[in-house]
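Just one protein chain is left out here, and the rest sit where they should.
Just so it is clear, A and B label the chains in written order, and each chain counts residues from 1 on its own.
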Amino acid sequence: MTNTKNISDNPIVIKAPVSKRIVRPILRHVWLAFLSFIWLLPIIWLFVTSLSGYSGINTSHFFPETWSLANYKKLLFQPDTVANFPAWFKNSMIIGIFTCLISSIFVMMTAYAFSCMRFRGRKQLMSFSITLGMFPGVLSMIAIYFVMKMIGLTNSIVGLIIIYSAGSGLGFLILKGFFDTISGSLRESAKLDGASELTIFTKIVIPLSKPMIVYTVINAFLTPWMDFVMAQLMIRSKDPRNWTVAMGLYNLVQKTLVGKYFSVFCAGGVMVAIPISILFVIMQKFYVEGITAGGVKG
Amino acid sequence: MEEDKISLRHYFSSFGTAVKNGNIFTRLSLIIMGLGHWANGQIVKGCIVTAVEAIFIWVISLIGGTYWPKLNTLGTVQREEKFDPLTMTKTVNHFDNSLLILLFSIVGIVIAFFFAIYYIYNIKQIYEVQKRKEAGLHVNTFKEDCREMINGKFFITLLGLPTIGVILVNVIPIVFMTCIGFTNYDMDHQPPTYLFTWVGLRNFKTLFTSSVSDSFGYVFIRILIWTLIWAIVATFTTFFGGIFLAKFINDKRTKLPAMWRTFFVITIAIPQFVTLLLVGKMFGNNGIVNGICSQIGLTGFLQDIGLVSKGLGYIPFLSKPGWAHVMIILINIWVGVPFQMLSATGLLMNIPTDQLEAAKIDGASERQIFWKITMPYIMFVMGPSLVTSIIANINNFNVIYLLTTDFTTTNMKFANSHGKEVDLLITWLFNLTNNYSNFKMASVIGIITFVICVALTLLSFSKFVQGDREEEFQ
Partner (left out) sequence: MKKKIVSLLLAASMVATLGACGSSKSTDSSSKADTSASADSTASAEDPVQTLIKNTSGTVKLTLWVSETDAYQKVMKEIVDNFKNEYKDVDFDITIGSESEANTKDDLLKDVESGADVFAFADDQINELVKAGALQEVSQTYTYDPKEVDTDASINSATVDGKLYAYPMTASNGYFLYYDKSVIPDEDAGSLDKILADCDKAGKTFGMELSNAWYLYSFFKGAGLEATLNDDGKTTDCNWNSKDNDPTGAQVADAITTAAKDKAFKNLGNDDQMSAIKDGKMAACVNGTWSSGTISEAWGKNLGAAKLPTFTCNGKQVQMGSFSGFKHIGVNAYSKQPGWSMLLAEYITNAENQSKIYEATGEGPANKADLEKASSPALDALNAQAEFANPQRVGANFWTPGNSLGQSLAEGKYSDAQKLLDDAVKGITAEVK
C-alpha cells in the first residue's frame, strides 16, 4: 500500500471541513458496500440454493424452504452415473495445474522475447500473432479436434492440456506491456556484469513482474475450470469419471437432469470456488512482494 | 511495406550468394544438410541437422505421397459398405475422407514451409561458418552454440515451443477452416461417409445474394453491427470499471481494502458458466427479479410508460431485443470488472514512485496525478491488451450463449437464417455448425469476420501493435 498512501497524502484532504471529513468516508464505504452487495448477490443465491433441502430446480425463490447438507453429501460421497464430482475435480485439478504452468511459462517467454530482445522480423511476428488471435475460436474447434485426433490425443487429459496451453503464447500483450516498463538500464548493467539473457530473464525481469505474473497465472489456471464447449468436444467418453468439472456441471442442468440435480449443480459451483480461492490467498502474498519490488525498482 | 519487400529480396539474394560462393561442402549441404557443418568441424550440429532432414523427408513422403495427389479433388471414392448377413461382418471399400485429405495436406504444407525456411537459414549459416573458417576466425563449438541459445539467440529458445503450440492449435486449424469456406462441406456432404469438394467462391456469393434464404445477408449485417457494438462497449465498460474500482479500493481512505477486494474476487472463483446460468435464471421471464418487480409494481409502471408491452406479464430482461442487449452488457460488467480490477491493482502498485514523488513536490492535485501519471501509465501497459480484449469480446462465446438460451426471436428474417438479434457472429456460427452442420457457411462468415477484425485493428490500433512507444517508459 506504500505507493497509494503516498499519492493520496495531499493537502486538499487536510484542509477540508470536518463534515466533509466524516461524511465522505461514510459515503465512500456505503457505495463500496452497495457495489459488493450487487456483486455478491448471485453468489449468495448460489450458496443458499446449494443448501436447499429440495434438489430440483427452483428459480423463483431466493431462500430455500428447507435447509440441508444433502447436496454436498451427494456431490462428494455418492458419485452416481451422472455426477462424479471427486473424479471431475481430480481431472480439472490436473488439467488446471499443468495448463497453468505451461501457459504461464509460454506467456512469459514470448513476452520477454518481444519486449526485451531485438531481432529481425520481431514486429512482423508480433503483428502476425495478434492477427492470428482474431480468428473466431469456435470455428476452429472442429479442426483442432481433428488435429488432436491426428496425434491420437482426443479423449485424454493430455490433449486438453495441450489445447488450453499451446496457443497461450499469443496472449503476451499485457505482460509485454509490463516488461516494457522495466527499466532498460537495469538489464544493460546486468549484461555488462556478464549475465546471460537467461539470467536476466529469470533473475531480474520475472521477480520484478510478480503482480502481473500473478494475474497471468490466475487467468491460466481458470481456463480449464470454465470451459465446457471445447471439453465436451474433446472428451468423447460418456463415462462421468473422465469428465472435467465444467463439463460435468454443465451436464447437470440439461433437460432430463435439471429437475433432480439443480441444487447439486449449485453445490458443485461452490466447491469449485475452493481451490481457486486458495490460489487467490496464496497469490495475495506475491502482490505484497510485488509492492516492495516496485519500491526497489523506482 | 517497401521495407518488407527489400528485406524479402535481401533474404533470397543472400541465399543465392551463399550457394554461389560456397565451397563444395556448402553446396553439397543443399542435399545433405549436415555436410557443411561436418566439413567445418561441427560434428554434433551436423548430425542434428541431418537428422532433422531425415525426419522431414520421412514425414513428407508419408503425407505427400498419400494426401497431396488427392488435394485437387478432395477424394473421389465414396464409402461403400456391404453387410454380409450370414457372417455378420461388413466389408468396406477403401474410401477417401475429404476432411482428412484436406487436413493432412495442410499439415504437410505447413511442415514443408517451415522446413524450407530452416533449409535456407542452414545454408546461409554454413556459408557464414565457411567464411569465418577461411578467414582463420574461431568457429563455434557445439557447446558455444548452445550457450548462444540462452544469450544472443535466446529469443529462438523462448519462441520455439510457443510457436509450435500456436502452429498446432491456431495456424493449422485456421488454414483448414478457411479452406472449408471454399468447399461444399455441409449437411449433405459430411465426411467420412460422404465427400466434399472445392466449389470456388460459390459460398461467398450465397452470403450476399439471396439464395440461402432471403435473409442471410440481412441477418449477417445486423449481427455484425451488434457484435462490433458489443465488443467495444463491453471492453471499455469493464476496462474503466475495473480501473476505477481498483483505484477506489486501493485509496488510502478506504478501510479494509483487502476485504473489499476479496468480495469482488470471489465472483471470479466460481466458474463463469455457473454464475451466468444462475444470473440468467434470476432475470428470466419467470425468475426472482421479475417476481420482485411485479410485487413492487415496477412491471406495471414500465408497462404504463410503454417500456414493456402490455401483453407481457413480465419484464423481458433477457428475452426481447433492446432489453436483452442492455442486460447482457450490464451482466458482462458484473462478470468482467473483477478481472480488470485484479490486473489494475497489480499495476497501481507498481507505478514508478519517482514520478509520483516528483509530481507531488510540484504540488499536483490527486486528480491531476491520476489523469496525468496513473492513467497514461495504465494505458501504456494495458493499451495494447485493449486490442486483444476487443477481439476476445468479438469471440466471447460464453456470456452470450449462456444468457440467451431462452431468447426466441420474433423477427422472421432472423429466424429463417437461424439467427437471433442478440447473437454474436460467433454464437451464430456455433449454431450453424452444431445444429445444422453447415460448415461451409460458418467458415465464410468466419473469414469475413476475421477480415473485418484485422482491418479495424490495423486502422485504429496500429500504434499499439507496432510498439512505437515501447521505449518511452524505459
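Quick note on the criterion: a contact is a pair of C-beta atoms (placed from the backbone, for glycine too) under 8 Å apart; a residue touches a chain by one contact, two chains touch by 3 or more.
Treat the numbers as computed from the prediction; the structure is a model and nothing was measured.
The undisplayed chain touches these shown chains across the complete complex, A, B. Considering the whole complex, the residue from A:P25, A:P86, A:G184 or A:G259 that touches the absent chain is A:G259.
Among A:F89, A:Y145, A:F172 or A:F280, the one in contact with the hidden chain is A:Y145. One of B:T197, B:T262 or B:N434 touches the chain omitted from the figure, and that residue is B:N434. Note that of B:G16, B:P85 or B:G200, the residue touching the chain absent from this view is B:P85. The chain not displayed touches chain B at residues 79, 81, 83-90, 186-188, 190, 192-194, 206, 211-214, 281, 284-286, 309, 311-313, 406, 408-416, 418, 434-438, 441. Residue-level contact of chain A with the missing chain is found at 54, 56-61, 80-82, 142, 145-146, 149, 154-155, 233, 236-240, 251, 254-260.
Here, only the chains that are shown with their structure count from here on.
Within the complex formed with chain A, the chain B residues making contact are 4, 7, 99-100, 103-104, 107, 147, 150-152, 154-155, 158-159, 161-166, 168-174, 176-177, 245, 248-255, 257-258, 260, 262-275, 277-279, 281-282, 284, 286-288, 291, 334, 338-339, 342-343, 345-354, 356-357, 360, 365-366, 369, 374, 377, 380-385, 387-388, 391, 394-395, 397-398, 425-427, 429-430, 433, 439, 442-443, 446, 449-450, 453-454, 457, 465-467, 470-471, 473-474.
By the touch rule above, chain A contacts chain B in their complex via residues 1-10, 12-13, 24-25, 28-29, 32, 35-36, 38-40, 42-43, 45-46, 59-62, 106, 109-110, 112-113, 115, 117, 119-120, 122-127, 129-144, 146-147, 150, 162-163, 165-171, 173-174, 176-178, 180-185, 196-198, 201, 211-212, 214-215, 218-219, 222, 225-226, 228-229, 245-246, 249-250, 253, 265-266, 268-270, 272-273, 276-277, 280, 284, 287, 290-291, 293-295, 297-298.
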